[in-house]
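Shown here: the complex without one of its protein chains, the others still in place.
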Amino acid sequence: MRDVAAQSDNRGITIDRVGVRDIRLPVMIREKDGGMARVLGEFDVSVQLPHHERGTHMSRFVEILSRWSRKAVAMDEIREMLEEIRGAFQANAARLSLQFKYFLEKASPASGMVSSLDYDCLFEGRLASDGYIFTLGVTVPIMTLCPCSREIADYGAHSQRAELTVRLRTDGHFIIWLEDLVPLLEQQGSYEVFPILKRSDEKVVTEGAYDNPKFVEDVVRDTVLALASLAHVSWFSVECKSYESIHNHTAYAYAESGGQ
Amino acid sequence: MRDVAAQSDNRGITIDRVGVRDIRLPVMIREKDGGMARVLGEFDVSVQLPHHERGTHMSRFVEILSRWSRKAVAMDEIREMLEEIRGAFQANAARLSLQFKYFLEKASPASGMVSSLDYDCLFEGRLASDGYIFTLGVTVPIMTLCPCSREIADYGAHSQRAELTVRLRTDGHFIIWLEDLVPLLEQQGSYEVFPILKRSDEKVVTEGAYDNPKFVEDVVRDTVLALASLAHVSWFSVECKSYESIHNHTAYAYAESGGQ
Amino acid sequence: MRDVAAQSDNRGITIDRVGVRDIRLPVMIREKDGGMARVLGEFDVSVQLPHHERGTHMSRFVEILSRWSRKAVAMDEIREMLEEIRGAFQANAARLSLQFKYFLEKASPASGMVSSLDYDCLFEGRLASDGYIFTLGVTVPIMTLCPCSREIADYGAHSQRAELTVRLRTDGHFIIWLEDLVPLLEQQGSYEVFPILKRSDEKVVTEGAYDNPKFVEDVVRDTVLALASLAHVSWFSVECKSYESIHNHTAYAYAESGGQ
Partner (left out) sequence: MRDVAAQSDNRGITIDRVGVRDIRLPVMIREKDGGMARVLGEFDVSVQLPHHERGTHMSRFVEILSRWSRKAVAMDEIREMLEEIRGAFQANAARLSLQFKYFLEKASPASGMVSSLDYDCLFEGRLASDGYIFTLGVTVPIMTLCPCSREIADYGAHSQRAELTVRLRTDGHFIIWLEDLVPLLEQQGSYEVFPILKRSDEKVVTEGAYDNPKFVEDVVRDTVLALASLAHVSWFSVECKSYESIHNHTAYAYAESGGQ
């Protein structure tokens, strides 16, 4: 059976990324306390294809990911996966992104009711001859209350749901845990959001947001300051999107910091 | 060239709907003032397939829709399209849905600045031996301000963007125009939303919403009352979805009224 | 603290469904072999609201779902959840839908390589004074190869990815397991799809699909026959959507059978 993908190619074009996407597999995420959380992972994985090779054997990606499906992963394991991929494909460079929803428990502010909220998370790794770059990402839902609306109105102020998205990289082997990052980010809005709120909690949230009005610009700047205070963070980007309740469009602000 | 789709079938199974979806075409929508608005239409069109026919010639759907692409359409023209489809396919029953974004101008409440807002609209028709049923649909973005939050907090009240979706049918040939229906629905939230608001407008919207707190239950009931007061409406459904600013989930209420 | 949602209402309008959506929680699904699979669940849950009550205490829905998050669920447990909800809200009727991705292992046809494929599944329950209705749903990716293309071309035939979606209800307490339903549905396309295929497998799939050309109409009819042969199925619907490789639109067929 002739292997067409293994043929040589004479068009002279190196392809930056060849791979597969929309691969869903159960994944175990390493937790801060040493345990592991089973999540639904969605993968995008690729290698660089040299100019002289016609194609890639795509099924190998799925084979490798499937074998990793039951081991706990975090920053270091993503590197191991990339090393295995680079070896299997004899590739100069390999990339992998893993998206998943991660649950953390949180207590409501007055009644202390505990419930679980899900956060969209990202582990992204790139391995090439010049080293390994790992990016951690998370999107945290928050509430924003408009400073302008509060200022000009005799009473009330419009608020809305917003999303705060951070991507960050650290020096060397330093791990930032989602268990630490998420609560830090939740403090950057006008108030946090919760799955369950009793009326005594809703009073605290309503008044707390009114006492802490923020534009998307404010959320981004306060998040930049919070991240800059963390040790070992070498690069980050911050984006806040606010689904304005008085409009049918989205307000946003984006900043990044640190050498790429 | 043998026509496989035209073969007879002996499995004895009538198929309720056979057709095509995700067909995008420019469409002209009839406006209330006699003009027409060019929109981007997305079609879903189908016929009933008798048990003795193996297949349908799907390309005919696209041919017929393409020919209609430059004529102005509303309730009566959807019926003409369905009659043409029923004839071309010699089908007992035919269905068509046309989704589009429709723009209406609106003035901000204090400064009177005029801008255009888009609404997700639906024309849906079914033609069978027992007659023609036309359904008009529209989704209107609104703002809701929580009555509970306002009541329990010493100051402020959380608000958020919400969506009010209505489907309705009328007696006989009576047309309800989007130009009339949309403004009626916009009055059912705590306040309307606008593309452009100057600070004087934002003050009016903020205070107006605070003066008019509504649960999704309230929005649905007030909309039911508003629709029940319209002449010639024989059936309707109402749904309000509110993207709660204090949660990461959606609150909703749904009611329908009238014989199907 | 006054409870605004508990106020009485005099608008005289019963609301069919009041509830919450987009609630994501970890869920345990009962497996056929007695085990349980941890999945990411997405809930939509609601109750009927009598005309004389102004509002619903939405947080109770999330409380109840959260408590169920670590017990294994299937048809009977969905009923228990609905009974608990009906009691907590003193509601006439309650509804719940739970969507999740469920993984099943499958072996490739020649090399026998085992890998996991995910299927979009649905558990939907309605409990009212006239009884309990449970609907099981699943969407299975398949391949379709066009009979017309094969017939008219001297060589080759276009194929594409398609989706086969089934909803079904059974008599009484009879459970249809996803472990049985999914493989039955996978046989209804021109061929199954797989996460991993070696070249020897790809040969089998390619030739197998060519030997078994099917229109969406054929897939739906064959699925209707397959479901009609199952014992205890009282109602079902079947839809096949085919993402045609020669077009930029979707061909589809839909049929249902049995008393609602």
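For clarity, chains are labelled A, B and C in written order, and residue numbers in each chain start from 1.
What we mean here is this: a contact is a pair of C-beta atoms (placed from the backbone, for glycine too) under 8 Å apart; a residue touches a chain by one contact, two chains touch by 3 or more.
All of these numbers come straight from a predicted model, not from anything done at the bench.
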item: Contact list for the unshown chain, restricted to visible chains; value: A, B, C
item: Hidden partner chain, touching residue among B:93, B:196 or B:226; value: B:196
item: Residue among A:123, A:191, A:215 or A:236 that touches the chain left out of view; value: A:215
item: Subunit A, residues in touch with the chain not shown (by the definition above); value: 1-5, 9, 11, 13-23, 46, 49, 54-56, 58, 62, 147-148, 151-152, 215-218, 220-222, 224-225, 241, 248-256
item: Residues from subunit C at the interface with the omitted partner, ascending; value: 117-118, 141, 143, 145-146, 148-149, 152-161, 191, 193-195, 197, 199-200, 202-203, 205-207, 209-210, 243-249
item: Residues from subunit B at the interface with the omitted partner, ascending; value: 1, 3, 23-26, 38-40, 59, 62-63, 66, 69, 101, 103, 113, 115-116, 118, 195-200, 203
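We take it that only the chains that are shown with their structure count from here on.
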item: Graph class of chain-chain contacts, one of line, ring, star, complete, other; value: complete
item: Farthest chain (mean CA position) relative to subunit C; value: A
item: Centroid distance [mean C-alpha coordinates] between subunit B and subunit A, Å; value: 35
item: Chain centre separation in whole Å, for subunit C relative to subunit A (CA means); value: 29
item: Whole-Å gap between the CA centroids of subunit B and subunit C; value: 26
item: Multi-chain contact sites of subunit A, meaning residues that touch two or more partners; value: 118, 195, 197, 199-200, 203
